[in-house]
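There's a structure below that I have some questions on.
What you see is the complex with one protein chain gone and the rest in place.
First chain written, first letter: the chains are A and B, and each begins at residue 1.
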Amino acid sequence: MAEVRWNKKDLLGLEYLSKEEIELILETADSFKEVTTREIKKVPALRGKTVVNLFYEPSTRTRVSFELAAKRLSADVINIATETSSVRKGETLIDTGRNIEALKADIIVVRHNCSGAPVMLAKHVSISVVNAGDGWHEHPTQALLDMFTLKERLGRIAGINVTIVGDIAHSRVARSNIWGLTKLGANVTVCAPPMLIPAGIEQMNVQVTTDIEEALGNADAVNVLRMQFERDVQSAFPQQIEYFKKYGITEERLKRAKKDLIIMHPGPINRGIEIASEVADCSQSVILDQVTNGIAVRMAVLFLVSQARDENQI
Amino acid sequence: MAEVRWNKKDLLGLEYLSKEEIELILETADSFKEVTTREIKKVPALRGKTVVNLFYEPSTRTRVSFELAAKRLSADVINIATETSSVRKGETLIDTGRNIEALKADIIVVRHNCSGAPVMLAKHVSISVVNAGDGWHEHPTQALLDMFTLKERLGRIAGINVTIVGDIAHSRVARSNIWGLTKLGANVTVCAPPMLIPAGIEQMNVQVTTDIEEALGNADAVNVLRMQFERDVQSAFPQQIEYFKKYGITEERLKRAKKDLIIMHPGPINRGIEIASEVADCSQSVILDQVTNGIAVRMAVLFLVSQARDENQI
Partner (left out) sequence: MAEVRWNKKDLLGLEYLSKEEIELILETADSFKEVTTREIKKVPALRGKTVVNLFYEPSTRTRVSFELAAKRLSADVINIATETSSVRKGETLIDTGRNIEALKADIIVVRHNCSGAPVMLAKHVSISVVNAGDGWHEHPTQALLDMFTLKERLGRIAGINVTIVGDIAHSRVARSNIWGLTKLGANVTVCAPPMLIPAGIEQMNVQVTTDIEEALGNADAVNVLRMQFERDVQSAFPQQIEYFKKYGITEERLKRAKKDLIIMHPGPINRGIEIASEVADCSQSVILDQVTNGIAVRMAVLFLVSQARDENQI
């Protein structure tokens, strides 16, 4: 990897990264993972820098992961949780971003309910923007930590078979995983009820099926999406129990899959809805490894975008 | 005390501690109290460690006290304030705890509206759990700071007479104080209207009375509980003014008590409901000393559980 250098001030989505850039993030995360095993889990890499978590959607998990990643890099962290007003969203976001820039913060970690919000924000500020999830668009650090975990377990991404099961239509996690995995040479299958498969998804270079048995048949790993029956899914698939019967990842279904099938989930898990409780806790599950790796991956991302910006300024 | 060593990864309640362990916490707190009088009120004891405040009930006072204690030990602090969903509470708590563990945090400080939640959590994670108040069960650090304050004033706990007045039935502060004080040899009396005395309380080795004059007669210290008329008490004792007449700690009542009776209150005080305003502010009141000592006691607890866990891991 000696030849690749990171020169982007932002991380907006895996769609916008090359294979080499993705691999560079994963390698950088590898060295940061060691830090989190030390007794004193801190490095001074971002000392004196300020990271602002700007969250327009509530998200304890992702916010805490970014906050810890930033603090372990010795950055100062400011949390801003806000409600999106129904009007003038875009305008307000840009003005908010410019204000954060004027406060001499260095990185904005933004979560927004509108797809594309981080891309727009990044154009209007000179400081770094990291996408922590935008609408149905991308959640790049989640996909990066998924890939990091796969590589840690399997030694490689190229050539492996990854199945993503769940509400593909409304999932930024699915989209980011598809971009990242296909760029790194994995074979991706998406599996969902027909109403939850977005039109044209096969153009993203994935296999599509509504049959969970077929989807699991050849998979090395399955990424089980959280079903949000309280929100998006209800009109398409009103019955939780029906979903579990047809698409839930159960011990029964595991028996018919590859013996060492890796079970992934972005969390928080709904036991008995998209995944059986025993499957979530079984030895094939890497769900908690994903959480651990999330810190290392986010440390890598914060470090790389910060360095690129410093260099651009010279 | 040279012989006692702390070897518990958690602090769950004073019920579970020996006399010697309680005394060790108080002695450790004594040395940390000195730190808070320095110009630079910080020690590096927990540098690189992460303390997560996981609060399922709102509590500014306790959260801030733990946050300050952790920061003065140079730990990183993450605050998570959350609402308990009405279903699957236990399950969610354990999953949340395992996720925090996977983030490589070192200590979870948990407040929960369900009695026993910290005990259950501690069984399912290998990191330290500190109970910051659970239901009507225990609030151990509050009782420890109460005892620390008593010892600071009176030089000892053994043999002193302590009266606890208020809603004994719904008070975790009362329960933790009773466990701690009786273990250290104090004589404890509880005093409340009949409806607010829990059945079987005398089996905890306390005197019980509904007569405030009797309860104060021989007391060296009175711990006045906050009456939460907005919540628990209303059905049992609807009239605030009646309560104050019968059980309020007034100047009149102080005159008939020991001259140097110590006035304690866990805060926040309701002036004119359970305590007269002049009594709260009088020279016998140690209410603000309790707040100051809370920092030292919580520094001691965070330090001890963290050390024990590190040693267990070796």
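One rule holds in what follows: contacts are C-beta pairs under 8 Å (C-beta built on N, C-alpha and C of every residue); 3 or more make two chains touch, one makes a residue touch a chain.
Keep in mind that this is a model prediction, so the values were computed, not measured.
Checked against the full complex, the candidates B:115, B:207, B:240 or B:292 give a single residue touching the omitted chain, namely B:292. Contact with the undisplayed chain is limited, among A:76, A:152 or A:214, to A:76. Screening A:103, A:158 or A:282 against the full complex identifies A:103 as the residue touching the chain left out. Among B:135, B:217 or B:267, only B:267 touches the chain left out of the display.
Contact between chain B and the absent chain runs through residues 36-42, 60-61, 64-65, 67-68, 71-72, 267-269, 271, 288-289, 291-292, 294-295. For chain A, the residues in touch with the chain missing from this view are 47-50, 52, 76, 78, 80, 82, 88, 91-92, 95-96, 98-99, 101-105, 310.
Convention: only the chains that are shown with their structure count from here on.
In this entry, chain A maps onto chain B through a rotation of 120 degrees when their C-alpha atoms are superposed, rounded to the nearest 5. Note: centroid distance chain A to chain B, computed from Cα atoms, is 40 Å.
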